[in-house]
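See structure below.
Only one protein chain is missing; all other protein chains are in place.
Labels run A, B and C following the written order; every chain starts at residue 1.
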């Protein structure tokens, strides 16, 4: 099923952009885990729109209501469901989107797939708004992982041609703009302002590090940490690429450069470098797990675009109304953390110490 | 489960490099499909080692034996299992790999994961040899798709720094070296010969196009064509990155460049470009589906590398014996086709015309 | 995952007896299906408590709120979630149930399983109240099946020693008491009144017929219609047994009695009898699918029972407060229909015409 995922932790995401509510159900979080609601609210705020100049001025109330799965703030072991009410429902341009699909959005493909019955309003189930329940799930998982000594740390790697600089193992959670380097961040914000002024948008790359992982997590073939993370990360709208460790750069390298040798260090087996991004054969090696996700430029732009009228079969010029994020990347940072946290929690919950017979 | 995958088509891959046999079971291929065994043999030969100068001289008999699922050459609707016998079993260096893990391989991570009980011989279940049953499954799926007018066409995109050139919608199945451009192919072969002479290895990128897809295939969120293809492609050893359409380049672009406008063409809704790689919102739009997978350089190199002795906890210098592919990329081309064919067949078998009420 | 089920139709049930809400998400109902909300309300009313003398006088507002998945009353193809608010939350006897488990309930086993963190209030996630979202899902599926000419018809087969009589292919949906025979129904009601007066409870059997099924539905081995129905029916609390066709009686029969011969009838292959209950090899044969589910007596009784104090480790006599159904069977009839409708819809959505090559 396309809107649910996971083996040991099962996440189901539901809702449309303009339905009564959106939400998520999480099965498999162990009983006895106490949720810090304040921390979750802080996490969700990092994704929320309208916080500042470089994002859309629309306001969304992302406050989740927990329907079940908790006694007080502590999990009771059965499914945990949280919903977020949509205040902005059934917009008037509903029929237009079904007739004249926006380039770069799912309007056309969903219209075909659902035989004309899709809920196109606001992008329906394909809307970026659905990353809010993803972040509820991911924020819970991140807290669970933190209790096991595991941190998930994403940051902007690039926006357009501007590359970030700094130590990828640093948290940007408390920063207004989630770049490692403040100076590069300023340049990125300037670029976003520039493309906004041009009625355009720009893409970027989010990098994520997971630290504190034990060696031995993950499974061979289709159960590798890459497969698990890919399954989640490609669920974030606008992701066009994903790479682990040296990623596409590895394709240009020699084996003698890329292989991470081993040395004993403080009595522990330690790779001397981390070209592998912490994964060998799908299984963690104890080094930080590193990956990057490429986001395309926001498809909603304030320019006239080519489209067609699906009803009349005529070409149409389309102006998408409303104000939109000229760059989704800053708000995508916590979404990538959420996706990684869910994938890692699922793997961790399935992890068992191997049987050792005397 | 890590060694099986799929919703409507379920693939299970089993075996270790040096076990009695490796193989695969495919559930869900409809009854009444007639397999062309010759065509499958040709497909498998593209993956087989030892064919020529640029690959390893080891010989593998990749002839699959079909145990069930067929009556004659026609599927009967129940699970189809094929096995390939391993002629090269239980090598003498078994204990060494468990004690002194090879950099870049799963030796260390599998030793930890399985608590010392892994089958390290020849790489065990993590061996590239396990792509043989993947290709059996993929070759069957490719034939099934061909009967529905769908082609899966992969080719080398780059090796090291050498980029291929040509039309990605061209088949290289009949070529000795699977590059689009013969001239670039010669340069790639020269590079491979060079790194081999240096006792080194080199990575590369495989590009794949799927043509003939109907619009409307795939699902939202976690069921997107990207998610489905990623789940398979990251099951091929040595894949470090995956991108769709413009991929990581999209992260540098403006929305006005990246969005594919629509025009009516021959009475059909047609995107005017294909930056999206044929997928919007996880669902096909009728354009060729395009993706690229980055392969790291073969970790087995003929050089002394740093390792440790897991038993004594001492540093060790390691020389990996045997002869290995200095570049896995040419043989990875059919593996990528196989992965894509399986993912697309799974999606196609789950595809239903939407319900339309009068 | 234990609270979700299904291959082609995925149902997730969430909530606890006294959490803010209970509910369900249904993925996979095709787009374009129009829900009759009135009919659904009528279906849910058959399960609702407090309707008459033979059931508990508690009142529950079982009105589902649809959060998403519909545009108006028509499915849009993405997950459909409905919730039911709990008005009766956090009872004061919460701690008591955790300490002194009620015989016949899950209090003790859940306390162990969840390490003391269960939500024991009102039975938590194990409460019969969770059959309300099951009936929401099942009521939707029953309407979907009806559009395909398939009816799901359950009725009381017995209560205590009193057997029902009549044609099992008859609907009792409009009856106040869901027995086929009104005369037997009166005797059953009298028995229920009697056991209530004694502070006791009584069990019974529900029989279900599914008519209008095409031949060829279901799958071999673990995908048989029996397996599919069992997976759902054993999800209803208090079910202790399940049998198909002649069921346990078949174990006493000779093959010559039990085998259903075939004859041509009106140009169609037709079994001459239906000992098989419409299923051979897990696959429907075109005859009505018939099964029976045995329900144990309601464990909540107004008598002093033996229990223990889990905290002090001392024996305790327990009097369960509150008023409860002395017989759950009449209200279980629509639950069994719901379970069957979900299982059959899942199978139907996975049904594909076999591939026939010329």
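We adopt the following convention: a contact is a pair of C-beta atoms (placed from the backbone, for glycine too) under 8 Å apart; a residue touches a chain by one contact, two chains touch by 3 or more.
Owing to the predicted nature of the structure, the values given are computational and were not obtained by experimental measurement.
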Residue in contact with the excluded chain [from C:49, C:122, C:178 or C:235]: C:235
Hidden partner chain, touching residue among C:146, C:193 or C:215: C:215
On chain C, residues whose C-beta touches the chain left out of the figure: 1-5, 7, 13, 101, 103-106, 108-110, 112-117, 125-126, 130, 158, 160-161, 195, 198, 200-205, 215-224, 226-227, 230-232, 234-235, 237, 239-248, 250-264, 267, 269, 271-272, 275-277, 279-285, 294-301, 303, 305-308, 310, 313-315, 353-356
Contact footprint on chain B, counting only the chain that is left out: 1-4, 6, 10, 12-16, 19-23, 25, 27-28, 31-32, 65-71, 74-81, 83, 113-119, 121, 124-125
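Going forward, only the chains that are shown with their structure count from here on.
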Chain pair, most C-beta pairs within the contact cut-off: A-B
Chain A and chain C: spacing of chain centres that average the CA atoms, whole Å: 38
Centroid spacing, where centroids are CA-atom means, of chain A and chain B in whole angstrom: 26
Centroid spacing, where centroids are CA-atom means, of chain B and chain C in whole angstrom: 45
Touching two or more other chains - residues of chain C: 31-32, 77-78
